[in-house]
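Every protein chain but one is kept in place in this view of the complex.
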Amino acid sequence: MADKMKAVVLHKIDDLRIEEVPAPGAPGPDEVKVRTCNVGVCGSDVHYYKRGRIGDFVVKEPMILGHETGGEVIEVGSNVKNLKVGDKVAMEPGIPCWKCTFCKEGRYNLCQDIFFWATPPDHGSLAEYLVHPADFCFKLPEGVGTDEAAMIEPLAVGVHACNVAGVRPGSTVAVTGAGPIGLLAMQVALAYGATTAIATDVSPSRLALAEKLGAKLTINPAKEDVVKRVLAATEGEGVDMVLECSGAAQAISQSPYLVKPGGTIVWIGMTHPPEVEIDQVRLIINEIRTQGTFRYANAYPIAINLVAAGKVNLQPLITARYPFEKAVEAIDMCSTGKAEQIKVMIDF
Amino acid sequence: MADKMKAVVLHKIDDLRIEEVPAPGAPGPDEVKVRTCNVGVCGSDVHYYKRGRIGDFVVKEPMILGHETGGEVIEVGSNVKNLKVGDKVAMEPGIPCWKCTFCKEGRYNLCQDIFFWATPPDHGSLAEYLVHPADFCFKLPEGVGTDEAAMIEPLAVGVHACNVAGVRPGSTVAVTGAGPIGLLAMQVALAYGATTAIATDVSPSRLALAEKLGAKLTINPAKEDVVKRVLAATEGEGVDMVLECSGAAQAISQSPYLVKPGGTIVWIGMTHPPEVEIDQVRLIINEIRTQGTFRYANAYPIAINLVAAGKVNLQPLITARYPFEKAVEAIDMCSTGKAEQIKVMIDF
Amino acid sequence: MADKMKAVVLHKIDDLRIEEVPAPGAPGPDEVKVRTCNVGVCGSDVHYYKRGRIGDFVVKEPMILGHETGGEVIEVGSNVKNLKVGDKVAMEPGIPCWKCTFCKEGRYNLCQDIFFWATPPDHGSLAEYLVHPADFCFKLPEGVGTDEAAMIEPLAVGVHACNVAGVRPGSTVAVTGAGPIGLLAMQVALAYGATTAIATDVSPSRLALAEKLGAKLTINPAKEDVVKRVLAATEGEGVDMVLECSGAAQAISQSPYLVKPGGTIVWIGMTHPPEVEIDQVRLIINEIRTQGTFRYANAYPIAINLVAAGKVNLQPLITARYPFEKAVEAIDMCSTGKAEQIKVMIDF
Partner (left out) sequence: MADKMKAVVLHKIDDLRIEEVPAPGAPGPDEVKVRTCNVGVCGSDVHYYKRGRIGDFVVKEPMILGHETGGEVIEVGSNVKNLKVGDKVAMEPGIPCWKCTFCKEGRYNLCQDIFFWATPPDHGSLAEYLVHPADFCFKLPEGVGTDEAAMIEPLAVGVHACNVAGVRPGSTVAVTGAGPIGLLAMQVALAYGATTAIATDVSPSRLALAEKLGAKLTINPAKEDVVKRVLAATEGEGVDMVLECSGAAQAISQSPYLVKPGGTIVWIGMTHPPEVEIDQVRLIINEIRTQGTFRYANAYPIAINLVAAGKVNLQPLITARYPFEKAVEAIDMCSTGKAEQIKVMIDF
């Protein structure tokens, strides 16, 4: 096998190139080697590309982008039993330390020593070949493609958010922000039995997609009073949960007025600047729970399951496709025309 | 029995009087009549007295103040089995509707139709006689006095907060604000097995009391960097839980920096103005849970139990006592010299 | 309104009559009067009819049978806001005390002082008119009939069982016993997102119905090895949860071998004699949780919701219908041809 491969390398802000890098060697005993088939472009890829950092994570050395990944197993380590050559897989991008309390207690997404694709200084998956732990490569069931496999990653964010929110049959849910995460989280909420899903976004096309995917009500905060409409749609009570996916300060501040007493707000969308005003008295008098969610843990199996069972529909979210050779162009496009695209998919 | 009794009636802002009001009649079949023995003065009493309102609750008609209450049963209704004449009791001040979903699910403190002593328009307990549901009067065990019974009410706030926080053996807890609620919540946390309790307050005397009651570390935010000191005391990790009892905007905003990843902040202290800036990115990246708490549900039995077992010490918190005849003076004093007092107790 | 009405009264074993009894008076302020439209026959009705007792509950005085009830509101009490005359309702048959710890903590089904239709000495609902607390009468949404309303009662048993089991998307569930409760619990599990439902029963017709309603696999324990087949269907792992609805000693004893390590068994079906052999070592080594469930609490709203949303299909379970005048005949039939019937419905 060749010892070189092509990868999409971010050198510094606005300097992104497809170039040759060393290919990974043979997989270790518990690893597999995968031929990359699809990588989805995530907002974080664009963020590193245009700003060079997210919070404390700063791009100091050239870094391969990409972490939403579907591929095909081409070599398996000696201990690997769950996979064989030829299997198509969805790849979970973080490798935790398994030594800290977070890992041992099942919250490995909080591991402070986790290796995570395309989070500096860790290289990502926008490369032709990958070596990865076999237990973080999940075999695709019949009927799930490698492009969908790539989207299991953002879907896992939605699954984790709904798990943490405690969405259950009969729940009423407002999803603020109908980008990829919002649309996926909303579908998961419906798959979990939510009977009312309300979506908000400033983009009419996103709201239209939200409606198509099951939203009972869509609201454009640029034109309508979100609080009034949500209360009107819930007999004045508010919803059980808000899944805040927009990162917009206004949406964040409004969230406590959308939930009923005893309700839950899940913070998913990063905001900038980070400080946002929250009505603390409202949180107290109504005993509102808020929960930040970061990535996911143990969410891939359920996410794959939901797709295989037809309960989550990924294809309508893929609004543009680019061949690997045009990956830089794909990411460029995301950085400018963001609102019009939901998910841009790169095909190898 | 006389059909008149004396009570402390708030007519309007700054107009508080002891006067004769109609005495309650015979208890209903599931009620008891109680001779009031002690009432503690709460910040909310002072708030209505000096400002006439708390949030949406506005004093429009004359209202009897007081809701922290210990008394002696002097008459029992025909169905009552848990109490007999002569029993000393701690009285839980809220009577929920038992018809709404909150009541049926065990979160009766969120009942929107609850009757609650000294929350407009409901009269309070600063009166010589009270009729109350027997199941909200809890018989005092040996060794617990009626002044302590009155303090079961704020203690129940601390119990509820620790329940919601999930304090358990080995937990590390920061209590911001060492007033009555903070000092009680801290003691409950220690009784629940917390191994490190850190208290903050701007009052040196309150910090001294916190230390006496078990704080391993006390911090004065007017003089010290709370975040630095908490991190230094926890090997850089932060605490498991913050119990925010101060209502100070600074303390609220700092809370996310005091807890470790996966940690919990419980909002207890009301703040004014209600909007406070919170670092949302911190909440997300560290998956911090925040939970507003309002009053309590099902907390009285545990609170009484903790006092009877000697695990919570109430007496050091009673820093002044007044006879009922001087109740107006007592409340007046609270409204001016607040920081120097922890709990002012009225003896009948 | 007439002061007499017809009701189905059990006098003693084998002595069941339709006769005139006093009609209920006007509803109290928080009650409604309902014209009964449908009552389903439950195994417990038959049990009292043929054996005169269930456990410690013994029929000593004449008792009206029936507790699965749908009706129409014909009069409302002065405080009632959630209902009006003409509303069709599903009626939750238990009225708890709201004074004990169980009631206050949201587990009112464990209330030791609960009034419950057709549990001696409390009269049931097989009568023309009923007065009941308004908050235990749930208005039917569009498209749900009063015969389905009657079946909300056994459905609530299934909802409660799935709540307690913690069924969630991706769960694998075995339902042992495909009678009315089993078939309903199975449908609820699927509505909650279970991906694999396995049903067992000795009756081929019940298994056929289970399959029609969504079972991926059905097993007849009279002919097949249930443990082997369940393991074969789950890659040797076992299912996440067993919902034991049969009450058969063999099914109970086998349950620990059907669940995977860390799994859950919910006991729903009463067994006689009550003592059954359980492999304790299996429970320990695999950390299996077992949970008895009794009736339900806070389950009616979700149950109604599932029916209205089309996620649970009740009509196929109604295998026979009788007019009220033939109610004795209906119950007689249940007592003899039980296995061939799922649910016998009485129409008023």
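Note that the chains are named A, B and C in the order they appear, and that numbering of residues resets to 1 at the start of each chain.
One rule holds for everything that comes next: contacts are C-beta pairs under 8 Å (C-beta built on N, C-alpha and C of every residue); 3 or more make two chains touch, one makes a residue touch a chain.
Since we're looking at a predicted model, the values are computed, not measured.
Engineer: In the complete assembly, which of C:141, C:261 or C:323 touches the absent chain?
Structural biologist: The one listed residue touching the chain not shown is C:261.
Engineer: Which residue among A:75, A:122 or A:135 touches the omitted chain?
Structural biologist: Once the missing chain is taken into account, the touching residue is A:135.
Engineer: Any idea which of C:107, C:139, C:216 or C:321 touches the chain not displayed?
Structural biologist: Touching the chain that is not displayed is residue C:107.
Engineer: Sort through B:138, B:192, B:267 or B:296 and give me the one touching the missing partner chain.
Structural biologist: B:192
Engineer: Which one, C:286, C:313 or C:335, makes contact with the chain that was left out?
Structural biologist: C:286
Engineer: What does the interface between chain B and the hidden chain look like in terms of residue numbers?
Structural biologist: Its contact residues with the unshown chain are 168-170, 191-193, 195, 301-302, 305-306, 309, 311.
Engineer: For chain A, enumerate the residues touching the unshown chain of the complex.
Structural biologist: Considering the whole complex, chain A reaches the absent chain at 30, 98-101, 103-108, 133-135, 297-298, 301.
Engineer: Applying the definition given at the start, please give the residues of chain C touching the unseen chain.
Structural biologist: Its contact residues with the unshown chain are 55, 102, 107, 109-110, 112, 252-253, 261-262, 267-268, 270-272, 274-294.
Just so we're on the same page, only the chains that are shown with their structure count from here on.
Engineer: Distance from the CA centroid of chain A to that of chain C, rounded to the nearest Å?
Structural biologist: Comparing mean C-alpha positions, chain C is 41 Å from chain A.
Engineer: Averaging over Cα atoms per chain, report the distance between chain A and chain B in Å.
Structural biologist: The answer is 42 Å.
Engineer: Any chance you could list the residues of chain C touching two or more other chains?
Structural biologist: 301
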